[in-house]
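Excluded from the complex is one protein chain; the other protein chains are retained at their positions.
Chain naming follows the written order as A, B and C, and within any one chain the residues start at number 1.
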Amino acid sequence: METMYAIVKTQPKVGAEYTTHPLPQIADNEVLVKVKSTSICGSDLHLYNWDAWSASRVQVPRIMGHELAGEVVELGREVTAVAVGDFVSTETHIHCGYCSACRHGFPEVCMDLKILGFQRNGVFAQYISLPQDVIWKNHPSFPREWASIQEPMGNAVDTVLAEDVAGKTVLVTGCGPVGLLTIAVARAAGATTIFASDVNEYRLNLALKLGATVILNPEKVNLVEYILDATHGDGVEVLLEISGNVSALTDGLRVVMHGGRVSLLGLFKDGKVPVNLNDEIVMKGVRIYGVTGRKIFATWYKTSQLLSSGRINLDPIITHKFPMAEFEKGIQLMSEGMCGKIMLLPPQ
Amino acid sequence: METMYAIVKTQPKVGAEYTTHPLPQIADNEVLVKVKSTSICGSDLHLYNWDAWSASRVQVPRIMGHELAGEVVELGREVTAVAVGDFVSTETHIHCGYCSACRHGFPEVCMDLKILGFQRNGVFAQYISLPQDVIWKNHPSFPREWASIQEPMGNAVDTVLAEDVAGKTVLVTGCGPVGLLTIAVARAAGATTIFASDVNEYRLNLALKLGATVILNPEKVNLVEYILDATHGDGVEVLLEISGNVSALTDGLRVVMHGGRVSLLGLFKDGKVPVNLNDEIVMKGVRIYGVTGRKIFATWYKTSQLLSSGRINLDPIITHKFPMAEFEKGIQLMSEGMCGKIMLLPPQ
Amino acid sequence: METMYAIVKTQPKVGAEYTTHPLPQIADNEVLVKVKSTSICGSDLHLYNWDAWSASRVQVPRIMGHELAGEVVELGREVTAVAVGDFVSTETHIHCGYCSACRHGFPEVCMDLKILGFQRNGVFAQYISLPQDVIWKNHPSFPREWASIQEPMGNAVDTVLAEDVAGKTVLVTGCGPVGLLTIAVARAAGATTIFASDVNEYRLNLALKLGATVILNPEKVNLVEYILDATHGDGVEVLLEISGNVSALTDGLRVVMHGGRVSLLGLFKDGKVPVNLNDEIVMKGVRIYGVTGRKIFATWYKTSQLLSSGRINLDPIITHKFPMAEFEKGIQLMSEGMCGKIMLLPPQ
Partner (left out) sequence: METMYAIVKTQPKVGAEYTTHPLPQIADNEVLVKVKSTSICGSDLHLYNWDAWSASRVQVPRIMGHELAGEVVELGREVTAVAVGDFVSTETHIHCGYCSACRHGFPEVCMDLKILGFQRNGVFAQYISLPQDVIWKNHPSFPREWASIQEPMGNAVDTVLAEDVAGKTVLVTGCGPVGLLTIAVARAAGATTIFASDVNEYRLNLALKLGATVILNPEKVNLVEYILDATHGDGVEVLLEISGNVSALTDGLRVVMHGGRVSLLGLFKDGKVPVNLNDEIVMKGVRIYGVTGRKIFATWYKTSQLLSSGRINLDPIITHKFPMAEFEKGIQLMSEGMCGKIMLLPPQ
């Protein structure tokens, strides 16, 4: 077999194709992985839509996708850390290891980052070649369906655990797939009251299933008043901003307690966001953490253990599964926000 | 009423008496609390037994006890933060506020600490006077039976949360009442595998109920081998030492992972403990936290919220209740280790 | 003596008066302090100018000022922590001790804060009454002239030390008095390259004296290009924003390294500041600390020790001294930015 099926961004415009593509070659320090299952990320939707962010980062043709579960089928001759037959997932941020960020201990914000499915061919395919350095080995008993979701869940883990949340009140703004994962992690990590906000009722219902204690639709209720009232005027100790929505951030900051903490994961449509720095950050002594990517691999350990121990159940978040050939259905559902996590399965 | 019933250490020797005692007076910044329920701490047993530690700290006569749930019945004239009728518990470390430790932000290790039931009359009585500064107000709906247990649970909270535990493997050595609380907190805060060790099978069974995932009796199994095997040679990321037992500490340190963390809460019979600093601390890059008391009141918020949210259920840990007059039964059970937490109830 | 001289905000409009005022009375837990020297803060200028921020916070008449060195001359009957003759300064944030922020360990952002010279009579006077809880005792040998400056220097200490700076590159935006103190603290705490920016050449020259290694006037040089060039494209590890100027913040964030840290102390004219959250915070994994006030008193220890040990020399920052009666001269210089720290001395 010299070709395989893959979802390829073939043109610099909206859309993508399920088509044949040459089988990847592996370098000495790489492994060939047979893809077992994948899942769709919001950033795949951006790439599909060829928005400004994607257009400035990606050259076509490019195989899309980066959330992976697969099996190692071939090893480069220098590979020592992985074996044929290993059940693996992958870190999708391929860091250089030599830039100033990497060497300061922040590989997740490497200054020369290559991201699977963006600057390097991705996982929406039958096979993928990967450097052994980014391979994460799953225990053979690890739930097959959950393996690819460890990658986005890692973002949720770092968002939640920038500081501890045990015994604390939390607001999660945004209940898309990563917001739902964030709720699940906050719950597992001991957050007590978890307010979750979104304008999409479908997602708010999923939020309840994942562990939110109070769901709030800001189109129907005054979020600031509600939370201040529910917390006797104190507000929440922790804000986890996943929506990338300016009003969500503005409201969220207003209800962060004096001395509270904020994690920002969501990306905003227009990067320049008006923030009331005086009243909400400086005068309240608030701490903010920008979160992108995962601590490689400290975050993977936590994520993997939260799942394999059964502390977090991902079943409620997996709302749809499609053969890779029908990926357009997933893209459509993602656009409408009528889904949790969507799995794409390549032909075996 | 000018006298009340109380458990009083009347003599500088083994024992204590349930007897009458003058009703406490309150100063301008104090409140009078009618005691509703109390619970016994291991340190009460030390005082009862008049061991060297107690004898060097306490002057008789002294009303014993420090874990409290009660109702405010009278206010000093400068009291503003508490009202008659409030359902309250109390921080038992009365810090001076002016010493170097207090002013560095460590009131829990105040250099002039007065502890209820030791350097100041305690809660095993019908009434107690308390400075408003140490009063913790419980929400009226807070579970009555659990209110006094917030104090020792606060120790467990600080022991567990010296660093976060979410997604991590933990070993708790010692399953007495505080060990059990530690297990419950670790579980609620997201620890995944929780090994718990004790030589007492009764307590190990309670450990399972509180959330331990593996129980180990070091008299029956080689703890070091077992844990290294179960963790593929890595060991545990976190050791929480509650037992005050030298072999438990020694074994525990041996299985702490490279780069791991240790919290020490247990007090050792002979203070001078041999520790393999080279191999277990320095060469493994381990961090150790000595824990005593609670962060006043940051810890109380976490504790209270973990309980009121239902994240932690204390019912399994409350194994016995006695009228205060029958306190000797509790002392006896504590001595034998055949109990979880024991409640003592004063006449109402 | 039943009256004293003081600088009083007598009218709700621009200006203030040097006039007589009744001598303060002390409560049981308060002390009377004879004022020896004071210094002017930027916030005093706001109050003098009766801007919106001041008008919303202050009721006239009000004695102004909050940076103090003085001598205790009388004690309330419950005072135990201070003695007549003590050489003292004062924390100016009088926190309630009972609100949620105080009890979470954040008294510096108390939800019911009373600030000297704003919500309570201040130190621009011959005498002031102060609760013993906020008194800081200086060692008798502590440099007299520097004692009042510990208060604003405490802000600089917390701004710099939100995380450590030893061996790191730092940018300080804004070289007014607090900016200058920030530079001095960063230098003493081991920052290696310290870029300092301001549009005022007088202040930039002071910045050099206080320890800046590179001074940059953004009206004359492209700060972003300069710093990226000087750091081989990496940028600075730490941004300390003191100016409250939007372009300074924008430029500063652009040159913060991936994985870097920001402290925000400056207050912005218009609270709503446009911030490029995507590129500068989220995608770079940056941490931000809002800083206001001081950790009471952990910060005072550090501040006091940095000064008494001679690690920091405040002489270059004290550019002017006036009798209190001539306070308008100080206000004028502050408005023009042609000063470091200005001392005001009451009649003795």
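Here are some notes:
Definition applied: a residue touches a chain if its C-beta (ideal position, glycine included) is under 8 Å from a C-beta of that chain, and two chains touch if they have at least 3 such contacts.
A quick note: this is a predicted structure, and the numbers were derived from the prediction, not measured.
Among A:71, A:133 or A:163, only A:133 touches the chain left out of the display.
Considering the whole complex, the residue from B:101, B:204, B:318 or B:333 that touches the absent chain is B:101. Touching the missing chain, out of B:25, B:278 or B:348, is residue B:278. Chain C meets the missing chain through residues 157, 160-161, 163-169, 185, 188-190, 192-193, 213, 301-306, 308-309, 311. The missing chain lies against chain A, touching residues 80-81, 97-98, 100, 103-105, 133, 295, 297-298, 300-301. Take chain B: the residues that touch the chain left off the picture are 100-101, 104-106, 108-111, 233-234, 237, 257-259, 264-268, 271-279, 281-293.
Simple rule for what comes next: only the chains that are shown with their structure count from here on.
The multi-chain contact residues of chain B, meaning those touching 2 or more other chains, are 301.
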